[in-house]
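A single protein chain has been omitted; all remaining protein chains appear in their positions.
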Amino acid sequence: MDWLTLIIVVVMLASAVAVLLLKDFLAALAAFSVVSLGLSVLFVIVRAPDVAMTEAAIGAGLGSLLFALALRRLGLWRARDRG
Amino acid sequence: MDTIIILYTGAFGLIFIGIAGIVLSRHLVRIIFAIGLLEAGANLLLLLATWRDGASAPIIVGGRVPALMADPVPQALVLTAIVIGVGILALALSLALRVQHAWGTLDMRAIRLRLEEEIDDAAGIEPPTSADAPAPRPTAPATREGGA
Amino acid sequence: MQRFTSALFLLGLGVLIAAIFRNMDLAASTPIVGDAINAAAAQQVGAANFVTSVVLGYRGFDTLMELTILFTAATAGGLVLGKPRGDARPDPEAGLVLRAGADLFFPLLLVVGLYIILHGHLTPGGGFQGGVILAVAFFLPLLARPGTPMSHRAVSLIEGLAGASFIVIGLLAMPEGQAFLTPLLDKGQLGSLLSAGSLPLLYIAVGLKVGSELAGLLAQLAATEASD
Partner (left out) sequence: MTLTTLQLIALALLVTGIALSTLRLLLGPTPADRMVAADTLAVITTAGLAGLASVFDNPVYLDVALVYGTLAFVGTVAFARALEGNRE
């Protein structure tokens, strides 16, 4: 199980750094949802299915929805074909 | 390497990245993202406090009672903490919306300047205008899309 | 200058965390309370999911306080957002795929949410998770067709009734000399749907409260005017 945990932690931390470094907020939000995804798998690995389910519901559904709505209304959501 | 060391590294790494984001960022929305990361790391750390190797989930399935079960108390704490976290996130985002609506900027430096000006105005204090005073304050730059 | 101080602070923080990490006794915990609960919860509360036993049985009062915090956060968010202006231009209607998908997905999400709430004492899940799913389910049609009116009066009514019923179920134990929020009713067969006394009722109240709160918050956020 060690290698699986290691891979998930590396993916999670890499996307956490990406959240702070990416200029575009759409990309940052995508990376943020990947962080909560990795966290959900880690919660399953530490045998907490209840917490994993909460994190899945919040991170995948409601959190993305909240941020998407708010960023759209803040005018930070620029769709570009290139760049 | 032990699984527990990897897990603790993940939790501490998330906390460190979250605090770094709060301290270094100048954009309000980026700070809210960083608060989310910090909260996630804290939740993981709380859950790891009672980790035991080989324990199974604290749920009885089909009348089969496992020999060693994980501690349900931190799990219950973290479960509610995550739901409250999303409430806090929503509140922070609505505050950011109000700030954008009122002042037209989300840059923390500009927001701080505006705040000081408003406090000065409300208190009736003239901005310092002596010959030895530092250069007048730059007008708040109206950046709306900022980097890290 | 500010960047430099921030970097210095982070360096100190990193050293501090590394020191804590080095001296920490990893994986040496003996969860006394947790083991006691694991040993006794099946007889005392009767729920197969011990996390549910802790959330509603042993720490029910804390859960009530946490619901209060969530309510405060949601209300404050609503207050901060304020009333949307009447002339606000709503988002354009979604494409055919999302409209058809929302119609198809609404009943599925409803069933999943109710399943998660009702089986909260048997499988992972419960009021908090199911409430989130219900909130998303009721918000999805609004995402597909912006401008659809959502009855805020009904949402507040459900929210208030759910919160009140949580407290009333807690108070029902008090006339018989027991503490607030003591689990009532028959424990039943461990692992069957009708077991664990009044815990499923409490979880239904929690689910409805969380769901209506978050759905109302999402609807209010969606009704706020876009800034460009």
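When the chains are written out, they are named A, B and C in that same order, and each has its own residue count from 1.
FYI, a contact is a pair of C-beta atoms (placed from the backbone, for glycine too) under 8 Å apart; a residue touches a chain by one contact, two chains touch by 3 or more.
It should be emphasised that the depicted structure is a prediction, and the values quoted were computed from it without experimental measurement.
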item	value
Among the chains presented, those that the missing one touches	A, B, C
Sole contact to the chain not displayed, among B:I59, B:L79, B:A92 or B:L106	B:I59
Residue among C:Q129, C:S195 or C:T224 that touches the chain left out of view	C:Q129
Touching the absent chain when the full complex is considered, from C:L13, C:A76 or C:A94	C:A94
Touching residues on subunit B - with respect to the absent chain	56-57, 59, 61
Absent chain, residues of subunit C that touch it	91-92, 94-95, 98, 101, 105, 108-109, 112, 116, 123-125, 129, 133, 136, 140, 143
Residues of subunit A (touch criterion as defined above) contacting the omitted chain	1, 3-4, 7-8, 11, 14-15, 18, 22, 24, 26-27, 29-31, 33-34, 37, 40-41, 44-45, 47, 49, 52-53, 56-57, 60-65, 68-69, 71-72, 77-83
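One rule holds in what follows: only the chains that are shown with their structure count from here on.
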item	value
Computed distance of Cα centres, subunit C from subunit B, in Å	20
Whole-Å gap separating subunit A and subunit B, where each centre is the average of the chain's CA atoms	14
Sites on subunit B at which at least two other chains make contact	2, 9, 20, 24, 51, 57-59, 70, 75-76, 79, 83, 86, 90, 93-94, 97, 100
Contacts with 2+ other chains: residues of subunit A	49-50, 54, 58, 62, 66, 70, 73-75
Subunit C partner contacts - residues on subunit B that touch it in the complex	2, 4-5, 8-9, 12, 15-16, 19-20, 23-24, 49-53, 57-63, 65, 69-76, 79-80, 83-84, 86-88, 90-91, 93-95, 97-98, 100-101
Touching residues (chain side subunit C, partner subunit B) in the complex	3, 6-7, 9-10, 13-14, 17, 21, 24, 26-27, 29, 31, 33-35, 37-38, 41-42, 48-51, 53-55, 59, 62-63, 66, 69-70, 73-74, 76-78, 80-81, 123-124, 128, 132, 190-191, 210, 214, 217, 221, 224, 227
Interface residues, subunit B side, partner subunit A - complex	1-3, 6-7, 9-10, 13-14, 17-18, 20-21, 24-25, 29-30, 33-34, 36-37, 40, 43-44, 47-48, 51, 55-59, 70, 75-76, 78-79, 82-83, 85-86, 89-90, 93-94, 96-97, 100, 106, 144-145, 147-148
